[in-house]
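Every protein chain but one is kept in place in this view of the complex.
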Amino acid sequence: MFRKIPWFKFSSPPNFYWLADRLTPWLWGGAAILGIMGLYVGFFVAPPDYQQGDSYRIMFIHVPTAWMGMFIYLLIALYSVIFLTWRIKMADVMAIALAPTGALMTFLSLWTGALWGAPTWGTYWVWDARLTSTLILLFLYLGYMALHAAVDDREKGARAASLLALVGVVNVPIIYFSVEWWHSLHQGMSVTLTDAPSMAASMFAAMLLMTGACWLYSAAIALRRAQVEALEREAGNPWVQDELLGAEEGGDAATAAEASGDLQREVRS
Amino acid sequence: MGKMLWALLKRDVSLIVMRRQDGLTVVAFFVIVTTLFPLGVGPELEILREVGPGVVWVAALLASLVSLERLFGDDYRDGTLEQLALLPCPLALVALVKVAAHWVSLGVPLVLLSPLLGYSLGLEGMELVILALSLVLGTPMLSLIGAVGAALTLGLRGGGALMALLILPLYVPVLILGSGGVVEVMYGEAAHAHLSLLGALLALGVPLAPLAVAGALRIVLD
Amino acid sequence: MMAASDGPAPDRDRAQPRLTGHGLSCRRGDAALFSNVDFELHAGELLFVRGRNGCGKTTLLRAICGLTEPARGRLCWDGRDIRKLDEEFRSSLLFLGHRDAVKEELTPMENLAVQDGLRGEDGGDDARLDALERMGLAGREDIPVRHLSQGQRRRVALARLLLSPAKLWVLDEPLTALDVRAVEMLLGLFREHLDAGGLVVATSHQPMEGLRNARALQLD
Partner (left out) sequence: MWSGVGDFLAMGGYAPWVWGSYGVFAVLLILEAVLLARRRRQVRDRLTRRLRRERADQVREVREA
């Protein structure tokens, strides 16, 4: 029974678990290296902006977190399509594992946007188009997670939340467009965040490095969270026993079963 | 099949009309929310005029949200929804007809009342016409989007609050386009762009939203 | 897993079964309800689904209707998958669930008229009156259902059996809330339906006796 599980398939939980175990250290390491490089370039190479002084350095985390917030929502929608079409359980595990990190990134983007806005506009919050649509994105994340958790039957909750993610992702461009439009009609701010005038190459490099760091960090966290989810959901399966007990007892579940069979024969005779 | 759907439409409308109470509650809710704003903001017509379109639209949004619980709720509880899912016609069409009935009996009263409320907030002439027109195009969209949320939260504890969390962010474009059109007219511009975009949204929503609703209902009934 | 005591239907055995389930497994949440259930049902036969509480009787019935998708297995109507048939299958199906699907605001007559209209099967007021009378609801046709008792509501729901031309009846606990006379009458109705070449799938905690061509499907 144990050997019949198609190990070659990436979507099978044990294989996923194994793969995630091997990937995460590299992702953590990469995130740390890129982060340190990004911070170095951002603080010690990039010159101060002639208009905004040093406050623009917030951009190096504001823009990457905003991108990640957006990107992770798209990923969730993608995994939802996979889950709804092929009923691959790991797709939903990945989607729900990504959601908290996506929400965190979106929140950080709002937070840094507010702190950047304070010296630039003289107030922490303006109804800037980008901040407003990011706020709505945060609500979409919260709705997705709330619906996923609200349904008692996990499978049903997963399907409902996946459908919601799809509806959301169809709406996201419409929301962005309409908010942008709304903002331009109501005589928007003349200075927009992220439009650092004549962005120097070093600024751009720092932003890219930090984006890479955030990307690797999110991947590592999501894989780890998906591992925990998979363990909890598949608690009764042999591969979980193998994963948890195998290491300490020096044998896998199959040999343990054989051993208990041996024991049985021994006792009988 | 057309006959069946027509029968469904008639049934839904007459059930809502029979439960006069519910329909009237939603309409009263719409009026009361609107009248709360002058009490909160102050009676100066200048200020009220500024916020008028937004107030009427937000009130319509909330009224639509309040009314949605009944859209599938009763049919779900008494088992009719299962029967509807077993009708020999696509569930998406059934959903579309139910949304249409919901809009005819609850959206239309909001549209009809809106000029009155707009007038009380200091809007006049063309602005009132555009307000009503934007609601004509916008409230079906509210019902369509809302139906998805209503279907997804069917039978959940605390479904109402969750439904608000799911739906309200999705209402944003409709709100922006609807009230924006009226604001345009207030500043002497034309509202064509807004209204045609609302129409475009509706044209997109009519075929797509029922599919999502049908999917959600299948999940809930499973 | 499955124990079927075949009813005496020698003349029909050679014909193709109309409804078949093959290797059906269903889950509820993380728990498996039943697995590898097979059954065959010919025209004129009744399938009596039995088992303790929570063994998945209702789920099986809902799967037969296509409301729930079985985790594994195939359900066929006249040899074709019910998911492929979709609307074609649903037009020959009549399902009565735990809940009566009867509107409280409407009278029994209105309820039947609405249900007929929804299924596009308008048999006229006379047919509906006859059906209600047979169900023992004469004189209550025009009282809103909210004033009727539980058993009477159930009978309004069951009156649909008399009006629908559907060949396959899928009935979840049809005998609940019915008195002895009504049970007798309902079993008589089953007999008529089966004699006319119809099929019935039903669950019940009460025994259903006196029916020829009844197969039992034990889920456990």
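A, B and C label the chains in the order they appear, each numbered from 1.
The rule is short, and it goes like this: a residue touches a chain if its C-beta (ideal position, glycine included) is under 8 Å from a C-beta of that chain, and two chains touch if they have at least 3 such contacts.
These numbers come from a predicted model, not from an experiment.
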item: Chains in view touching the one left out; value: A
item: Touch list for subunit A against the chain that is not drawn; value: 43-45, 47-48, 53-55, 57-58, 61-62, 65, 100-101, 104, 107-108, 111-112, 115-116, 118-119, 217, 221, 224-225, 227-228, 231-232, 235, 240-241, 244-245, 256, 260, 263-264, 267
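Following the convention adopted for this analysis, only the chains that are shown with their structure count from here on.
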item: Chain pair with the higher count of C-beta pairs in contact (A-B, A-C); value: A-B
item: Centroid distance [mean C-alpha coordinates] between subunit C and subunit A, Å; value: 48
item: Distance between chain centroids, defined by C-alpha means - subunit A, subunit B (Å); value: 34
item: Multi-chain contact sites of subunit B, meaning residues that touch two or more partners; value: 222
item: Complex contact set, residues of subunit C against subunit B; value: 65-69, 87-88, 90-91, 93, 95, 97-106, 114-115, 117-120
item: Footprint of subunit B on subunit A - complex, ascending; value: 136, 139-140, 142-143, 146-147, 150-151, 156, 159-160, 163-164, 166-168, 170-171, 174-175, 177-179, 181-182, 185
item: Of all residues in subunit B, those that touch subunit C in their complex; value: 1, 3-4, 7-8, 10-11, 15, 18-19, 77-80, 82-90, 221-222
